[in-house]
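Only one protein chain is missing; all other protein chains are in place.
Order as written gives the chain letters A, B, C and D; numbering starts at 1 within each chain.
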Amino acid sequence: MSNPATDVSAHEVTPPGDFEIKDYLRLDLMPHFMCPGCGHGIALRALLWAIHELGIEKDNLAIVSGIGCSGRVGAYIDASTFHFTHGRPLAMATGLKLARPDLTVIVISGDGDCLAIGGNHLIHACRRNLDITCLMLNNEVYGMTGGQVSPTTSESMLTTTTTTGNIEPAFDACKLAEAAGAGLVGREVTLQVPTLKNLIRDGITHQGFSFLEVISDCTEIYGRKNDLGESPEMILKQKSDLRPESFGNTADRPFRPNKLETGVLARSDRPEYGVAYRAHAARAKTRGGGK
Amino acid sequence: MIVGVGGQGVIMISKVLALLCQSQGYQVKQSEVHGMAKRGGGVFCHVRFGEEVWSPTIPMGEADMLIALEWAEGLRWLPFLRPETGIFIADTQRIVPPFACRNRAVGAQTAYAKETPAEILEKVSDGYALDAGGFASELGDARAANTILLGALSASLDFADEDWLKIIAKFVPKGSEKVNERAFGKGRDWIEEVRNNPDEMLPDAPPPAMPAMPAGDVEINLEIVDAWCKSCNICVRLCPERCLELNELQIVRLNDPDACTGCRLCEWLCPDFAITVNRVRLNNNRKGKREAA
Amino acid sequence: MSGNFEHLHGNHACALAAVAAGCRFFAGYPITPSSEIAERMSKELPKVDGTFIQMEDEMGSLAAVIGASLGGVKAMTATSGPGFSLKQENLGYASLAEVPCVIVNVSRGGPSTGMPTRPAQSDIMQSRWGSHGDHPVIVITPDSVAEIYNETIRAFDLSEKFRVPVVLMFDQVIGHLQETVEVSDARKLKTIERKWAKGDKDGFEPYAATKDAVPPMARPGDGKRAHTTGLTHAESGFPTQDTEIVARNMNRLLSKLEINKKEIEKYECVETGDAEYLIVTIGISARAARRAVKTLRRKGVKAGLFRPITLWPFPEEAFRQAAAGAKAVLVPEMNAGQLVLEIERLGSDDCHVAGLNKIDGEPIVPAEIVAKLEELAR
Amino acid sequence: MELTEVRFAGSGGQGLILCARILFRALSLEGKTAARSQGYEPTSRGGFCFSDVVAGDDELDYPLATALDFLLAMDQVGVAPSRSLLKKGALVVADQRLTPQPPTGNVELYRTPLTDQAIALGNIRVANIIGLGLMCGLGGICGKESLAKAIEGETPRNFLDLNLEALEAGFAAVGELEAA
Partner (left out) sequence: MNKPDSARPGEKLTNQPRPMTGNEAIARGAWEAGVKVTAAYPGTPSTEILENMATYDPEDVVAHWSTNEKVSVDTAIGASLSGVRAMASMKHVGLNVAADSVMSVTYIGVHAGLVIVVCDDPGLHSSQNEQDTRVFARLANIPVLEPADAQEALDFTRLAFDLSETFDTPVIVRATTRLSHTRSPVFVGTRKEAEAKGWVDDSKKTVMIPGHARMRHPLVVERVEKLEDYFSNSPLNRWDKGDSGFGIVTHGTCYPYVKEVVPKASILKLAASYPLPEKLIREFAATVERVIVVEELEPVLEVEIRALGIEAEGKAFFPRIGELPPELVREGLAKAGLIDAPPAAHDWEVEPIMRPPVLCAGCPHTTSYMALRAIDALVPGDIGCYTLAAVEPLKSIDATVCMGASIGNAIGMAKANSTERPIVATIGDSTFLHSGIPPLIDAVYNNADITVMILDNKITAMTGGQNHPGTGKTLRGEETHAVEYEELCRSIGVKWVKTVDSYDTGELFQALREATEFRGVSVLISNRPCVLDPVKIKGPTLVVKAATCTACQACMNLGCPAITWIDELFEDKHKVEINPVSCIGCTLCAQICPTDCIQPLAQPAPS
C-alpha cells in the first residue's frame, strides 16, 4: 500500500458553509432508529456533507443499501433510496449505475453485508471498477441480529456466537478491495468527521469503484458485551488504534504495534467500467458487429 | 539583566558575563530563579558587578542593560531598565506561549505582545532589536544566536574581545568556537553599524490576517433538537471545551455558553444530528447562520 | 419467404424478442442450457445502446436487473434450475417492491445440478412458490420458438404494466429448438411502457392504491426521491409493521394479478369443443400432445388439448370450460407430478385426472400420450 | 412432402449440428416447414451428439423425431441411440472407417469413406458436408441449389468454397454408390 502519510486527502477542509444536514434528511422519519452513540449516524453526516460539497443534486443521488443496521441508514437520506436484499446492494447498484450513468450511486453496506454474504459481489465490483462509491460501515458485528460474529470481528472478542471469544481471523477489507482491483480504497474512523467527509469526497469523485471502510462503533451490543466502554471511549479508542507506520517511530520505542492505516490507501486509474463498456459498445455498433 | 524563556540559554549568557566580570576583578552576583523554567515559563537572571555588590537582585528601574532573548520577555522586564540611560538589546524572536492562544472565541487574536520593535525602540533611551536567530542561521549555526547577543552586549562594555572569546569558548560546544567567534563579531559589528546609522532598523513584520468577524461580534448559538438526542454522551465527553452536559432529562444542553467556541465538533460527532452550531452576528439582529468567513 | 422470417434457435428468439420489447439491460451468469440467451444479448444490446453484463453469480444477476429496472430500464436475466433457485430471494424482492423484470428459466433436469443438457419441466411449482412469502408472479410457458418470441415481448409488457416480475419458462428442448419465426419490426411493435409517476413530490406515495392496483412508479432523477425496500411497507414506501397498513398493502399487492387476470391469462385450446379426453400440458410435452390429439382423433378418440400459456396465474376459467365435457384429463409432464396437482385442484368430481410423468431426461413423445390416453379411454 | 425426419448422428465436434442447420435452412428455402433439434452429452468431444431436422409442408405439431427417414451416421457412438428410431426402409449413410458397425436389416445402408474423401479434399472437417450432399442426393431430401444457398448463409466466408466443393463431392458420390 502507498504511504498514507504522504497520501492524505488533498482537499482543503472548507467551512461547512451553507451545509445544513436537515436539507438532506427525511425529517419525518427522524429521529432515526439507530442506537444511542451508533457511529453510523456520524458516517451519514460525513456522507451528506461530502454530497453537499460536491454539489450533487438530491434528485440525482441514488443510495443503495443492504440488510443490517447499515442497511437502514440510507432510508434517512432525502434521495432515491433503495434498501435491497442482504449482501446484494453492490450487485443491485451495478445494474442501476450501468442503466443510469447519470446518477451518483452510493452503496452503504456493513461488514457482514459487504464481506460475508456479499463478499463475492464486493470483489467483483472492485474488479469491474464501475463508478460506484461503497461505504462499508464496519462495526465488527452483526448488530441488527443481536450481535453475532462477523468477518471483521477482532480476535478474542465476545459475540453471541463466540461466547468464549472469537478465534476466526478478521478480514482486512481494504487490502481485500485493493487486491481485487478497486479504483480507490480508503479507510477512516468516525471521530474525524471532516477527514471522513474528504475521503468520501475522494471516493465519489474518483472515476471508478471506491471502497471506503468507515470504522464505526456499536456501543449497545458489541461495546457492552466486550466492556469497551460507552460511545465516547469507543470512538476515541478507534482513533488511538490509528497508528500509521510512521507514527511507530515516535518519541521512544517500542510503541504499540500499528493497527489501522487510514486515508486513501490505494488508488489506481484503471478505466472506469461504465465508460469503457459504452465506448466498447459504440465501437461494436459502428462496426455493425454480430451477425 | 538577561531575560528569556526556559531553554533559550539565559543562564549561559549570564554565566559568561559573570565569569568575565569576575576575571576582570569585579565582585559579581548572579541571581537566577528556576524550577518552573523548564516548563516554558519566563527565565530571568540578574547579574550585578562592581567594586562592591550587595543585593543579588537589581532594583526595579536600575538595570543598566536589559538583554532579552525573546521579544515579549524583553517587554515584560522593561520596568527594571533605567529609563534615562538603560541599554535595551532584544532578539525579535517570538516564542508565543500557549497561554497567548487561550481565547477560543470566534475572531479572537493572540494575547502576544502587540508592540512592534519600532514602537519600543522609540521608548527606550538606547535600544536595539535584532533577529539574532536569523543572523546565526546565516552564519551556519542557529545555536550561535546567543553569542551574537553577547557580541551586541560587548559593544557597551569595556572588556577586550579576547577576554570575551576566552570565556565564551568555555561554554560553547567543542568545535563550534570558530562559528561563535564570527557570531560574536557579527553581533558587535551590527550594533556599531546601527549606532552609526540609526535609521537602519528591522522592518516590522506584516500584521496578521484579521478575522472577518472580530471577537465580540459573534455569538455562538447551539440549536438542539431535543427529540433527536439519544443521550449518548459523545458530545458531552468529546467537547474540547467541556461546555455541554446532559440535563435532568438526559438531553444535551450548553451549560457554559461563554466557553463554547463554535468549533462544531459536537455537531459533527452527534450521530443523531441533534445539534446545529449557529454563528450569530450580533451587530445586525438577524440570525447569521453559517455566515462563514 | 419474406425477410420477416428468421430461422431461430429458441434461446436466440428470446433474446431478439427481448430487445424488440425494449429490454436494454441484461445481466446473467452462464448456465446450460440458457447461456445462448446471454450470448445473444451481449451481441444485440450494444447495437441498441443497451447494456449487457455477465455478473459474478445468479443472485447478483437478478440484483443488477432489479437495479437497472429501478433505474427505469427494462431488464432481463436468464438462467436454468440451479440459478433459478439462487434468484428466488431477489425475485421475492421484485415482487414485494413491485419492480418490473423478466426472468427466463430454461428448465433442465434436477434436483441440484441434475442433467444440465436434458430437458425437464420440474420447476412448475418453484416458478410459482419458489420465493418465500406470499407474492405475486407471472409465469409464461411458450411451446415453440415463435411463441418464445411473442411471449417474451408479452412478458415485458405484463411486467412493465403490472410492476411484477415475469418468469418466462421453457424447457431445454424448446430453448434449443430451431424453427422459423416471424420476427416483428421493432419500430412498429407496440409495447407497453411503465406507468411513471408525475406531478409534485409533495403528497406522492409510491405505493398508493390505484384502480388497477398498480401504482405509478417513481423514476430516480424525476424529483420524487422515493424509498424502495424489501421490508413490508406502507403506501409511502417506508417500512411499517402496523397491522392495518400491512394488511391493506399486502392485499393490494396480491390482488393486482387477480384484478387484471383477463389481460394476463393466455392459453390455447386444441379440439377441446367436444373433447371427452382432455390433455393439459405445456412446452415440448404440449407439442407431443398436439400430435397425439391428431393421432387419437384419427383413431376416433375425442381428444383435446388445453395448454396454459400463462402458467401462473393459471387460467382457471378457461380450463374449466375446456374440461366441462371431459371424462378424463391427462396431464403429461416431464416431472414427477406438479401441474397435475393444480388440475386436480381445479377438476370436477366426475372427471378423472391422470398424470403421465417422465423423469429420465427424455421428452415425452406423442406415442406415449396416445397410449396413455387409450388406456384411459378403455 | 410427407413428414420427413432426418438425423445427423455421431460424436461431438463432427459438424453434425451445422449439417442439420444447412439442411433446415435449405428446406425452409424450398418452402417447407422445418424444426431442428439437437442433443448432446456434456462432453464436447467424443460424446454422442445428434441433430434432427423434421420437415413437412404443414405446421409441425411435434418438432422432434419419432421415426427417422434418414440417418447420417458419422461415428459409431451415433448408431445405438438412433437405431430404435429408424423407420422401416430408412436410408442410412455411414462413414466407412468411423462407423464399423452400422445399423443393418430393414434399412438402405450406404457405407462410404466420407472421412477419407474429406482428407482428399484437403480438410477432414468437411466429411459432414460430403455426407450431407451424399444423403440428400441419395434420398432427394432437398435440392443441391438450396443446399448450396444454405451453406452460403451458414458457413464462414473462408470455408465457403471448401464446403461447396464438399457438397459437390457428396452429390458426385451418389452416382458412384448407386452404380455400386
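Just so we're on the same page, a residue touches a chain if its C-beta (ideal position, glycine included) is under 8 Å from a C-beta of that chain, and two chains touch if they have at least 3 such contacts.
The structure presented is a predicted model; accordingly, all values stated were derived computationally and were not measured.
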Neighbouring displayed chains - absent chain, whole complex: A, B
Listed residues A:181, A:194, A:208 or A:274, member touching the removed chain: A:194
Contact partner of the left-out chain, one of B:18, B:89 or B:168: B:18
Residue among B:9, B:187 or B:262 that touches the chain left out of view: B:262
Interface with the undisplayed chain - residues on chain B: 5, 15, 18-19, 22, 27-42, 53-57, 59-61, 72-73, 75-76, 78-79, 83, 96-102, 104, 106-108, 110-113, 115, 120, 123, 208-209, 211-213, 218, 237-238, 240-242, 261-265, 268-269, 279, 292-293
Sites on chain A contacted by the missing partner chain, in the whole complex: 3, 5-6, 8-9, 11-13, 15, 188, 191-195, 198, 227-230, 232-233, 236-242, 244, 246-247, 249-252, 255-256, 262-263
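The rule is simple: only the chains that are shown with their structure count from here on.
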Centroid distance [mean C-alpha coordinates] between chain B and chain A, Å: 46
CA centroid of chain B to CA centroid of chain D, Å: 103
Whole-Å gap between the CA centroids of chain A and chain D: 60
Residues of chain B touching at least two other chains: none
Chain C residues counted as touching two or more neighbouring chains: none
Chain A to chain C touching residues, read off their complex: 26, 29, 58-60, 62, 64, 75, 78-89, 91-100, 102-103, 120-121, 123-124, 277, 280-282, 284-285, 289-291
Chain A-touching residues of chain B, taken from the complex the two chains share: 225, 227-228, 230-234, 236-238, 264, 268-274, 276, 290, 292-293
Footprint of chain A on chain C - complex, ascending: 24-25, 27, 43-47, 49, 51, 53, 55-57, 59-61, 63-73, 75, 89-90, 93, 218, 220-231, 238-239
